[in-house]
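Structure first, then comments.
Only one protein chain is missing from this complex, and each of the others stays in its spot.
Labels A, B and C are assigned to the chains in the order they are written; within every chain, residues are numbered from 1.
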């Protein structure tokens, strides 16, 4: 921790700051600049609340030296984490796709779409059975019945399943049917849920909250990692800004930033980031070009009657054209997509 | 719902839009403007996804006519909701204070602070036993032991208790010790939790998420109301913006806006909004002047050793001076504060 | 400047960083922490681009020690700046009001409103003759004719004038008619304009840009101060956030923050911050309670036919009631308002 004193801080104030730091367990290095005194507080306390020093008389600014997350950081684990689930690797040189409907609606729907997914060469099927909806009056998902259907469809076409878990007492049930457990954006800081998912021996995909900084996303990943689960995948799905013509602002620069700060793989979700079908292909292409380790895409073969998020679902034909483009872009940047 | 067609929409496109609307159950009124056709879609479907129409060919814009929340709206319930708990009323002409430490730390601390609160004439004691912390390595609260302590302290000084609930399987336990259950900002869209708290027969205070719009706050309130609990209190505690000199931006204009849109009482929390002690008094004064129905304030008599958020806690003396100022401002705008 | 090295920075990297710093003219203090090396770079270079060091191999973070503004900072000038214009003081214990229409529309209008202003005891008349409008097809102001009218109206009722200047080649003309030159939010970073206004011997009120940080506002004030004009007034008028129910989010915590960082007076403008008439009174009250040195309010006696911003103008009666409330709040916090 580095403490910058005020230009006109008195000797008494500086001594008081030093005393506090020593009481908190730090060792102190003092430097005298042209105009100000600077204190270096030595000692690893990653969750020390720097405001404790900032409010002392004579203090101008306080900066943390160590990042507040550890297990999630690249300095802790230099190589990329590659997560292996059956025959699939996430975080390798290959770009993974996760494709399927927003919600599982009925047996015929999920089997038809699983077939589209499998035929396109994709290995992971997405689909929600428990849906976090802004309105209490909206469709809330099929529940366990939906989980059974997506598992059967996935098994039939030799696919992995990813589906969302919203509450602790659902974890055991969902665990039985899925390969990857997804934490939605609204639950990114539901710490009780994060801790419990840290005890599970399946991969967890953590979506960035709509107003979460990248640092907070990594802190939430740290909760899962610290509870024992090393198989954490991150997901960028758009952040909230003042812009009104798009549902969210897709923060693609988060991809190279996370790759620099962390060893965990990053998936991009252009369907939720944009919310409108015709923006999904350009943004999916941009996400691959920016270096995403995977892309999550919603598709539907009857979007006008979809029970949720139909307007952002791609039709199968558009989807197949998009896959072809994404493969070319992957090649252009020296990766594969299959 | 109102649908604005593109200037150059064709007859075929317009007919297709009308057919879709009719299939979704709406009755149609068609108007011809100078440059464009406008369709009025009549029928109450508050959670209809307007994007379903927006993506049709020839459609320029779609606007919802009914607000997406109902039970929370002023048009559903014209008079202010006043919540009565024992001898306390929240939402009346009197402004309620909720005061206490961030975390319950030990018996002596909560009893000392409860005494400060009671002597200042305030009737509601705040204090956290389960703490949502950004870092998994930070103090997470005393748990049920803390709940017992705050209840004993409150009873000794004849105070009500407000404390936070973070997960469904804690509700029954926390219910036994508290008068008001608080939902923190990070859980504002934890719909599973909201639904369960809608079944409880005690008041619930719902904090606005750090990046939630006022409309989303009211939608989350709707979840609680629709599950049967009418005693919902809202709380503004700062939103996230680009400004770096403050922890959050305290959105005080939310207070008159909520009063216009909804009948529910609104509390303001300047301690979390600003995050720094010396900004709490001016912002508490501003919140009263803006029309808040209550103010939540964190205090501590040894903030340097507080286990959480010490830097934003007021010292008892500063707190007592502030109360005196707040009373004068309440009088200036024709309200009381006691 | 403080430089935090990466945990695994090599000796060669550290030496390279030190060499760069020395080449840039800094003297170096090196500290060894438990996990990392920290460098203190001593030497005052307030506008040094810290990214130059941040991109070097082995560097984790770089923090500036000196604030990037000097003349605007409280550490340069400890006492509040009080600006005296004829018999008016801005920045003293008294709270100044600046009241009038958005635009000067015609002789009768500005004289009628000047009379309302004067009778309410207020000493500064506002009114725009050159209007920055989002649409090129909107009313752009009366130009010099408007300036003549507002000057005549102000002289008749013994008022000061504040009006906006949008471009350099208008400064001489506007100078003749006004007492305070206003720089609008859209021009806060029009540095050419700021430099020229720094050469003028009348007070300048600088409005915060819609997405400017407080630090950037102070940097823009620094442009004016550095060009020689010490009479700078700052103005908070709302910032842009994701919230849709208000035009802007009125950042009232900017008031105590600016008072801490700077010696310059701060005015609050609730009319532009909210954009809707019925939110102006609660937000004006809140601004006084938060410690603003002045309030700018738009009034109109025929807002339905106003040529600009009628919907945010208060009617004279509402305005007079508000003034009475503001006086009571000023008294409550130990200030006057006259």
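Keep this in mind: contacts are C-beta pairs under 8 Å (C-beta built on N, C-alpha and C of every residue); 3 or more make two chains touch, one makes a residue touch a chain.
Predicted model, so just to flag it, every value in this text is computed and none were measured.
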Among C:11, C:78, C:169 or C:201, the residue in touch with the chain that has been omitted: C:169
Positions on subunit B contacted by the hidden chain, ascending: 2, 4, 6-8, 29, 31-36, 38, 40, 42-44, 60-61, 63, 65-66, 75, 211, 240-242, 244
Missing-partner contacts on subunit C, residue numbers: 20, 46-47, 49, 51-52, 54-55, 68-69, 132-138, 166-169, 186-187, 189-193, 195, 209-211, 216, 219, 222-223, 226-227, 240, 275-278, 304, 308-312
Missing-chain contacts mapped onto subunit A: 211, 213-215, 239, 241-246, 249-257, 260-261, 273-274, 278-279, 282-283, 285-291, 325, 328-329, 331-333
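By our rule, only the chains that are shown with their structure count from here on.
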Innermost chain, where centres are averages of C-alpha coordinates: B
Distance from subunit C to subunit A - Cα centre to Cα centre, in angstrom: 38
Interchain centroid distance [CA atoms averaged], subunit A/subunit B, Å: 26
Set of subunit C residues in contact with two or more other chains: 211, 241-242, 244
